[in-house]
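Take a look at chain A:
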Amino acid sequence: MRSLFCTFLSIFLLCSAFVAMSQAETPPALHLPAIVSAGEAVAVSSSGTGSAMFYLIGPGHVAKRQFQAGDTIQISPDAVATAGNYQVMACNGQECATTNFYVTPNRGAELVFLVHPSRVPVGRVDAISAVTVVMDRFHNLALQPESVTFRAIAGAIPKETVVSSPPRMTRNGVAWTRLNSGAKDGAVVIDAALGQLSERRVVQQVAAEPCKLHASAEHKGDRVVLQTEPVRDCRGNSVPDGTIVTFTKLDKLGRSTVDAPIKKGVARTDMGFAGPATISVASGVVAGNEIYMGGSR
Partner candidate 1 sequence: MKYGLALTLLFGILLLVAIGWLQSAKAAGVSLRAQNTPEQAVQNLLRSVREKNWPKAQAQLANANQVDSSAFVYDLAGGDGSLRTYSTLEDSEVSVLHQDADDALVRVKLNWSTAVGSLSDTRDLKVVRRGKENDWKVFWPVSQVPKLPAQVMAVNYLRWDVVNRGPEGEWGTASIDPPKVRIISMNAIERNDSVIVMGEVVNEDTIPAYLNVNAALVDANGVEFRHEGSFDKVSHILLPSQVTPYLIDFPKLQLNQLKQVRMDANVAAVPASADPVIGVMNQRLETNTVGNKVLAGELVNQSGQTVNIAHVLATCYDNNGKVIWVSDEYVDRALLPTTPQPFAVDLPADVAARVQRFRVMANQYTRGAS
Partner candidate 2 sequence: MIAERSPVGRPIPLLLILLLVAAVHGPLLLMQLPAKASYDTNFHIFFASHYAQHWFNPWNEKWFAGFSQTTYPPLGHQLVALLSYAVGLNAAYGLVQFLALLLLPVGVYRFAKLWVDDTSASYAALGSVFLGAVAFLVYSAGQLSTILAAPLYLNAVPYFYHWARHGKLRSLLKGVMLGLAAASVHHVTLLFGAIFFAIPVLWLAWMDERAEAGGNSGTKVLLRGASFAALMIVGVAVVLLPYWISILQHPIKQIPIPHASRSNFLFNPLYGFNYFVVPYGAMILALPFILFRGASVPRLRPLLISFWFAFIFGLGGTTPLPKWLLGRAFDILTFERFTLWASLLALPIVGLLAVDLLRRYPRAAATGLSLAAVGTFALAMAWLDMSPFHATGGLNVDSVVSFLNRDGHDRYRYLTLGFGNALPKISTYTEAPSVDGEYNSARLLPEMTDYGAAQLTSAKFFGTAGMDSLRAMLKHANRYGLKYIFVHDQYYEPLLVFAGWRQIETYDGGTITVWSKEDVAPARKIESDAVPAPWEGLLWGILPIGTAFLSVLFLILLPDRRRLPQVLMVPVRTNDALYVREGNS
């Protein structure tokens, strides 16, 4: 009796399963290229029957829409503007079909240009670092190698001097170079060019340390006026105003020091005079001449 009941139950369940399967829709399947360029429209063909839901999941975009299985789904250029891995899914309620594709960056259309430092002393080797990052028009890092040219333009038109670097190929979207600073102070324009694209930055070349620092002393009543000659570096550039020059006077009263800033190219100060004194001048780690002032006032 019990086995008869089991047999009937099995037949009933099997029949129910067949009926259910016969009524189900065919699950959708998606077909599209494995690699797509950023910003290019994509057509996704599908198979199967019935109504289904389409999902697009990307690094910068997520979309969802209904479609009829078997139709072609158009993905707009905006939806695949960001480079990276994308996933498309089609679901019909119970089942989902998933396909991945990769959106590659487009060709370089924009330069991000980093130049360091913003101030550099003259005559330094490899003192300027210029790094450019190539982006496509959707701000994706343009990974395919491209040729970038760096140039340093010093001086004013028409006496400008231009130094160009050999073309540099980008690697993973980045190209860089190191440049020497020039011999003359002033602004130098660093330019990075990619085809018609170019980006400019300005680096201030400043005088290096003072060279042959020389001061003179003039006795005026009970005071002594100290003044440097125009302070220049070894290439003849004027050391920037504001640079501190230290005057030191050593006499019987002790040591006297004045940290005087350079103004209009020279540093100047005055001190009391109380008899024989030795006067020296220095700026930073650079020592200048020494003056001996003797005799009574």
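Candidate entries met the following condition: all candidates are chains of the complex that A comes from, given by their letters.
As a convention for this text, a residue touches a chain if its C-beta (ideal position, glycine included) is under 8 Å from a C-beta of that chain, and two chains touch if they have at least 3 such contacts; residues count from 1.
Everything numeric here is computed off the predicted structure, so don't read it as measured data.
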| item | value |
| --- | --- |
| Numbered candidate touching chain A, per complex, among 1 or 2 | 1 |
| Contact set on chain A toward candidate 1 in their complex | 112-119, 133, 201-202, 206-207, 240-245, 253-261, 263-264, 269-272, 283-285 |
